[in-house]
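Just one protein chain is left out here, and the rest sit where they should.
The first chain written gets the first letter, and so on, giving A and B; residue counts start at 1 in each chain.
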Amino acid sequence: MKTITIEMSQWAAGIAKLKDAYRVWSPVRENDYHVFKELNKDALPDLDFSNTRLSAKQAIYPQTQKMFEYTLDESRPDHHIMHEAPDTTGPQAVIGIRPCDAAAFLLVQKNFNTPQYKDPYWVKAYEKTTLVGLACNNPCSTCFCTSAGGGPFDEKGLDVLLVADKDQYLAKVLTDKGAKLLDAAGFKDEADAAGAQVTIDALREKADAAINSEIATDQLGAQETLTLYDAPFWEEVAFACINCGTCTYLCPTCWCFDIQDEVRGHNGVRMRNWDSCMFPLFTLHGSGHNPRDTKIHRVRQRFMHKLKYFVDKYDDGIQCTGCGRCVRACPVNIDIRNVCNQMNRFGTCPA
Amino acid sequence: MENPYLPYPVRIDEVITETEDKNLKTFKFVFLNESDETKFAYRAGQFAELSVTGKGEIPIGIASSPTEKGFVKFTVNKVGLVSSELHNMQAGDIMGIRGPLGNSYPWDVLEGKNVVIIGGGFAFTTLRSSIIHMLHPDNRAKFGDIHVFYGARTPGMLLYRDELAAWEQRDDINVHITVDSTDDPNWKYNVGLIPPLAEEKAPPGDADTYAIVCGPPIMIKFTQPVLDNLGYDHDHIIMSLENRMKCGIGMCGRCNIGKDFVCKDGPVFTLAEINTRPKEY
Partner (left out) sequence: MLQYQDKIQAIAARLLKECKVDLVIGFRRGTVPMMNEPYVARTAEQTTNLIWDSHCGINLTNYLTDRKEKIGIVAKGCDSRNIVTHILENKIERDQLYIIGVPCQGMVDKRKIAQAVNGAVDQVIENGNEITIKGPAGDKTVTKADVLQNNCSLCKHRNPTIHDEMVAEPVAEQTDIDAYESVRAIEAMDIDAKRAYFEKLLEPCIRCYACRNACPLCYCPTCFVDEHRPQWVGKSTDPVDNMTFHFLRAYHCAGRCTDCGACERACPVGIKVRIFTKKLEKDCLELFGWEAGLSLDTRPPLDVYRPEDPDDFIK
C-alpha cells in the first residue's frame, strides 16, 4: 500500500473536508489533559499530546448507550414491547488514536464478535469506523506496549498510520478503508514509498528504544489457574486498592457493562453502561450472597482476567496493550507491570 | 444482524402460586409472534432472561420441557427488583423473554445412561424440565433407570406437587420425596434431609450412571460426600450454577468462574470441571 504526504498547511482543510463525509473524533484538550471528543464543525484535532486521559474506546463503545426503547402506555398497541433504538449515524473516523488503543479494539472484538453471538452495537460501530493512528514519537515512561504485543509504531488494527516527521505527516495507508478516508479528505500527495519507509523506520527505532519499562508474559499460559488464584501475593497487591473504577474505565481493553431500564412517564429505554469488576455490586446475587465479596477477590479478578483467563481462552496474548493509563491514574499506585511480573514468575524460581 | 439482546414479546397466560409462603410462582408464557416459539427451541437445563419492561431482566431456568408445545414455563422466586415486579403481574400482561441461553444438561452424554436427579428447594425447575423430557414416550427408551430425589422444608414448599404425586405412581421412574419436617398426619413420603436419603436409596456410581445435583449450597455441600461414598466420579456429577448475570451471552463480564462464563459456557458443569475453577459462584 502507498504512503501519502500531508503537509501541515493542508491539514486543517483536509479535516474540514473530512467532516462532510464522516463524524470525526480526535483528541482535544480539556482542562489539563486530552480526551477523545467528536469534533464540532470548526474544531481541529489537537495532536500535541502524549496520550489521552481516557482511551479511544468510547468512540465505538460509549459509556452510556441506548439499546431499546418502549412505551408503557397501554393504549398503544405495542406497549411493553422493546424496539431497537434507531441508529442513524454514518461513518466515523478516529483521528490520532495511538497504536495501543487501536490494538485494544482487536482484543475487545474477541468478546463482542463471536461465532455464536454478535453484539450489534459494538460490531456495527467498529465496522463503520476508520482508525487513523498517530505513531508515538515520544512514548511515556509508563508505556510498555513493546512487551504487550505492540509498539509505538504498531500498525495492528489501524487503517492509516500517521507519522509526524518535522512539518509533515507521512500517512501510511494500511487498508482500503484508510485509502478511502484520505481520499475523502483530499490528501493525495503520494510519497516515495521506499524513502518514506526509511524515515518511518528511523523514527520507529528511536521510539522503540525510548520504551524503558516492560512486562514478562511468557509463563502466564503455563501457570496453573488455581495455583495462581491462590497465590499469596494477592493480599499485598490488593491492600492499597480502594476499589474505584478508574483503572477499568480508563482501560482501552476493559469491556464489562451493565444493563439498566430507565423510565420517564410512559417512555422507557433499556440502556447499557460501562461497569467495573472493582464494584461489589457487579457480582452481587439477589440473595445477598456475593461470590467476590472482598477487595482481594475483585482485584484478583481484574488481573486474572487480563493476564490469565484471557490468555487461556483465546491463546493470543494478554488483554492489555501496555498503554499505561491505569499505572498513571491509579490513586494508590497499583501497577499492572509489577502484578503481571509477579504472576508470570510465580512458582518458577523457588526462593 | 440479529440482536441477541432483543427479547421476544410474550403474554402471561397463567400464573400459579406454587408454595405456601407464596414466594414461588410459576409463569406460563405464550409468544405473541408464533414464529418466535420456533426460534426459542431449547433443551432442558437452559435458561432465559425474563424481561420485565421498565424494570430489567432476570436469568431464570426454563421449567417447561421441550416436549411441551405452545407455551414456556418459568418458576420464579421473589427476591429482587425484577422478580418482585413479576410477582405483581397477572395473566394477560405483556413482557419479554430472551433466549434460550446457556449450554443445557449434556443430553448426548446422558443417552443410554442411568440418571439420578437430586434437587432441593426451588432449584427444581430445570430438573422438572429434564424429567418431563426424559419421561416423554419418544424419549423414555433413550435412558436407563431414572431416580429422582427431591426435598423441601415442608410439604407446602414442594414445587409441582401434582406432578410429583403422579410420577410417584409410575414404574418407569423412582421418585423419593422428602421434607425436613411436617406435622401433616397424612404425609405419606419421607421426612428428613436429602443427603441421608440419597445415601440409602441412590444407586451406586458407575460408568453408566450420572447424577444431576441442583439445590441450595448447604444441600450440595452435604450431598457431595454421599456421592463420593457411592462411588460417583466427579465427571459423572453434573451441576447447574447460578451467578449474577446481565447479558446472558458471555459479554458483560460478571458471571465468570475462571475463564468460563456461567451464562454461556454453563450454567451446567461437571463437578470435575468446577473443581479446576475458582469457586466464585
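Note that a contact is a pair of C-beta atoms (placed from the backbone, for glycine too) under 8 Å apart; a residue touches a chain by one contact, two chains touch by 3 or more.
Since the structure is predicted, the reported quantities are computational estimates derived from the model, not experimental observations.
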**OP:** From the listed residues A:S276, A:Q319 or A:N344, report the one that touches the chain absent from this view.
**Re:** A:S276
Subject >> Contact with the hidden chain (one of A:L72, A:C140 or A:L226) >> reply: A:C140
Original post:
Which residue numbers on subunit A touch the omitted chain?
Top reply: 30-33, 35, 50, 53-54, 63-64, 138, 140-142, 239-240, 242-246, 248-250, 258, 260, 262, 271, 273-274, 276, 279-281, 327-335, 337-338
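Just so it is clear, only the chains that are shown with their structure count from here on.
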Subject >> subunit B-touching residues of subunit A, taken from the complex the two chains share >> reply: 67-68, 70, 72, 79-82, 84, 111-112, 114, 116-120, 123-124, 225-226, 229, 255-261, 263, 268, 270, 275, 277, 282-287, 291-292, 297, 301, 304-305, 308-310, 312-313
Original post:
In their complex, what parts of subunit B are in touch with subunit A?
Top reply: 1-7, 9, 32, 51, 53-58, 79-80, 83, 93-96, 242-244, 246-247, 249-256, 258-259, 264, 276-281
